[in-house]
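The complex appears here minus one protein chain, its other protein chains still in place.
Note that the chains take the letters A, B and C in the order they are written out, and that residue 1 is the start of every chain.
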Amino acid sequence: MNLVAFWIFGGTALLALVLCVTRRNAVHAVLYLLGAFLAIAAILFGLGAPLPAAWQVLVYAGAILVLFLFVLMTLHPPPAMKPRRARELVLPALVAAGNLAGALALVLAGSGGREGLPGYVLPPAALGRALFADAWIGVEAVSFLLLFAAVGAFWLGRREDPPKERP
Amino acid sequence: MALYETTFPWLSLVLFLPLVGALGSALLARWPAACRALSIFASLAELGVVAWLFLVLRAGGDGWLLFEDHAWIPAFGIRYTLGLDGLSLTLAVLTAFLQLVAVLSSLGREKTRVGLFYALLFAMESGILGVFFSLDLALFYFFWEVMLIPMFFLIGVWGHERRRYAAIKFFLFTLIGSLLMLLAIVALVVLHGQDTGQYTFSLLALRGTQLNDGVSHALYFAFLLAFIIKVPLFPLHTWLPDAHTEAPTAGSVILAGLLLKTGVYGLLRIGLPLFPGPAAESLPWLAALGLVGLFYGAALAFAQKDIKRLIACSSVAHMGLLAVGLCSMNAAGLEGAVLQAVNHGITTGALFCMIGMIEARSGSRDFERLGGLWGRAPLLGGFFLFFNLASMGVPGLNNFAGELLILIGAFRAHPLLGALAVGGMVFAAAYTLRLLQGVLWGPPRDEAPMADLSAREALTLLPLAALVLLLGLQPGWLQEVFRQSIRALPLALGGGAP
Amino acid sequence: MNVPLEHALLLATAVFGIGLSCALIRRELLFVLLGVEIMLCAAGLALVAGSAAWRQPDGQVFWMLLLAIAAAEVAVGLSLLLHLHRRRRTGDVDELRSLRGE
Partner (left out) sequence: MEAALPLIPLLPLLGSALILLLGRRLPPAAPGLIATATVAASAAVCLALFPLSAGEGIRARLFVWIAAEGFAAPFGLLFDPLSAPMALMVTAVSALIHLYATGYMREDPSRVRFFVLFNLFVFAMLLIVLADNLAILFVGWEGVGFCSYALIGFWYREPKNAAAGQKAFLVTRVGDVFLLIAMLWLASDLGTLGIREINGAAPALPPDTATAIGVLLLLGAAGKSAQLPLMTWLPDAMAGPTPVSALIHAATMVTAGAYLLCRLNPLLLQSPAAAAAVAAIGALTALYAALSALFQREIKRVLAYSTMSQVGYMLLGAGLGAVGAALFHLIVHAFFKALLFMAAGCVIHLFGGENDITRMGGLKKTKRALFWLFVAGVLCLAGAPLTGGFFSKDAILLAALSRGGWFFALLFGLGIATALLTAVYSFRLLYLVFLGERRASPDAHPHSVPRAMTVPLWPLAALGLFGGLMNLPGGGLLDGWLLPLAAPPEPASHAAEWALAAAAALMVLAGWALAQRRYRGAAPAPETGAARAFRSGLFADELYQRALVRPFKAFSRFCRRVVDGRVIDGGLEGGARLLASSGGWLSRLSNGSVSRYRLALGLGLLGMLGWMMVSVLWP
């Protein structure tokens, strides 16, 4: 995947993300994000990670964003979007910009000069072996994490009827 | 090395016997009567053992009378080393004796949690004995801290109105001092280790460390501060009146009788020998602080409204004089100081017992509500007068013997120091007479008949009175016990003209 | 695809920047979650780029773990959003002041 294709997908992803972040309407934001994820999936594929790309589409786009939409739909009155006063924007924006600039500077400064590497593709089988042979500890740990998350989500999300109104 | 090559760990027995008492009374908490009986029995047993040791070993010898040494934490070179010489033997007997007095004086007067009360008392006794016996700095520090905790609870739980404030103040004062000391101990050990390659906490080994001037001064100051707070010397004394006034009777007896002496013992055993150079330089300052404490304590005592607080402030004055004796650095002064340590323990301990009795009868410790006690309880009044005379330094009673030796030592060290210290006698008389006037003489507040001394109270006071008279007329037999061990301490003993 | 590492990292950083600004600026809990999601995705991208650059499978292994973490995070995040919404009728983060204390 040559450079041009990479930046095409990259550009679209960035554009989608910018639009997602600035939306007033939550559903539009999620949809833009969906677009961005798909572009990133393509890039992943380009970088020689076919299985992750597939999972990106399946899980990130398919499961997570769908979940977002699902939750959004259940909130009867859609969450009202109060405009943020400009004055409050200044400090967070500064901090975000600062981080962005810092990271970019670091990346640019630390260039290793490895241009044009020959394509490296990791077949899914190799990935599977690496995952379950070498890094099995990570998988177990993550599985615990998922279990706890499930319990947490279930506990937080359950419907108390009637919902107690607290000040 | 020990004089008696007994393999039987006498010192450990004496050290941990009180803990048995503590455990027993804690377990018997639900049966106060049994608890009290056990406490009396345990303190008697302890006193018996220590007294027997005293009689056997009092002939003394120049080495350690008893010595025990086992590895404790080899990694850091900490050993479980206990040593007994004349000095610690004398103080150990005082500890055991005052423990019995404290137990006897609080029978039936502990308001709550009888079992815990006696358990704490015994734990503290074991802590104090640990301080007197241990020759390993880590062990010394361990017992130095263990000693505080029971006293903190004794004041905090069984105290009077401002007990929390007093307990916390007492604890913080001593803790800050001892933390500094811990720092100094560790520094000393490390420096010694680097110097000689052998990391050990043993006091005897550490005495030889070569330190450059600045460091040895700093370390000496840290040790000194910890001990001065305990003695207490002038600026660092404000915890004493509060702690004494708010502590229950038993607490005050042990606090006045023993805890103050651990400061003096620390100076004698550890502070001065470890850093002879800086110690010699600091002596004039210590003597000055002692003198200021003598007059300041007396002035403070004179203005008190609470009789217990008056006696607490008088302890500041007495310990000031004791510090002067300590700083005279000659045989007479040092022997006087140690003798005075024992005398003060007995006299002030007795006075605190009596204050407890007076408070139990009249319900108050305030001058305005006391008076004319002599008419209503002549026997109680008689003992109170007797012990106050002793504390005032009337010759023929015990404090005078100590004070005379201290004054001789001080005069020999520096005539002006001796002359000023003698001046303290007038102020001692001033506040003691005010106390007598307030409590004994004058018209009785109310004509309600007041119970005179009960058999148990008389039993507590009689041995104290006997000791006061015995030490007053014949202090020699006690001086012999610790004379050799004082001479053996590597202090810069200035002799002065005989 | 011989994309130099720097380019990939550059992209990842850009995505991360956008995600961070969204998390910091937007008021609604939803958008905070989205911001976090984007940041995680950027991290994943960098991991895979690294794996490609050093020809090691580890990057992608971590990517898989990262995926699971993201999923767990979203699950809890959204249930929080639901919970918040039910209780306070608003998704606004600044409403949550009950921890203030005084």
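Assume a residue touches a chain if its C-beta (ideal position, glycine included) is under 8 Å from a C-beta of that chain, and two chains touch if they have at least 3 such contacts.
Everything numeric here is computed off the predicted structure, so don't read it as measured data.
S.K.: Among the chains present in the display, which ones are touched by the chain that isn't there?
M.R.: A, B, C
S.K.: For the full complex, which residue in C:32, C:52 or C:72 touches the chain that was left out?
M.R.: Once the missing chain is taken into account, the touching residue is C:32.
S.K.: Determine which one of A:105, A:126 or A:151 touches the chain that has been left out.
M.R.: A:105
S.K.: Which residue from B:48, B:108, B:208 or B:423 sits in contact with the chain not drawn here?
M.R.: The single option touching the absent chain is B:423.
S.K.: So that we can see where the missing chain sits, which residues of chain B does it touch?
M.R.: 169, 235, 238, 241, 296, 299-300, 302-304, 330-332, 335-336, 372, 374-375, 389, 394-396, 400-401, 404-405, 407-409, 411-412, 415, 418-419, 422-423, 425-426, 429-430, 433-434, 437, 440-444, 473-476, 479, 495-498
S.K.: Could you pull out which residues of chain C are in touch with the chain that's been left out?
M.R.: 20, 23-24, 27, 32, 93-94, 96-101
S.K.: I need the residue numbers on chain A that touch the omitted chain, in ascending order.
M.R.: 91-92, 95-96, 98-99, 102-103, 105-106, 109-110
The definition used in the following text is that only the chains that are shown with their structure count from here on.
S.K.: Distance from the CA centroid of chain A to that of chain B, rounded to the nearest Å?
M.R.: 72
S.K.: Quick check: how many Å separate the C-alpha centres of chain B and chain C?
M.R.: Going by mean C-alpha positions, chain B sits 67 Å from chain C.
S.K.: Where the centres are mean C-alpha positions, what is the separation of chain A from chain C, in Å?
M.R.: 5
S.K.: Write out the stretch or stretches of chain A touching chain C in their complex.
M.R.: 1-3, 5-7, 10, 13-14, 17-18, 20-21, 26, 29-30, 33, 36-37, 40, 43-44, 46-49, 51-52, 55-56, 59-60, 63-64, 67-68, 71-72, 74-75, 77, 79-82, 84, 89, 92-93, 95-97, 99-100, 103-104, 107-108, 111-112, 114-120, 122, 126-127, 130-131, 134-135, 138-139, 142-143, 145-146, 148-150, 152-157, 159-160, 163, 165-166
S.K.: Along chain C, where are the residues that touch chain A in the complex?
M.R.: 1-11, 13-22, 24-28, 30-31, 33-35, 37-38, 41, 44-45, 48-49, 51-53, 55, 57-65, 67-76, 78-83, 85-87, 89-92
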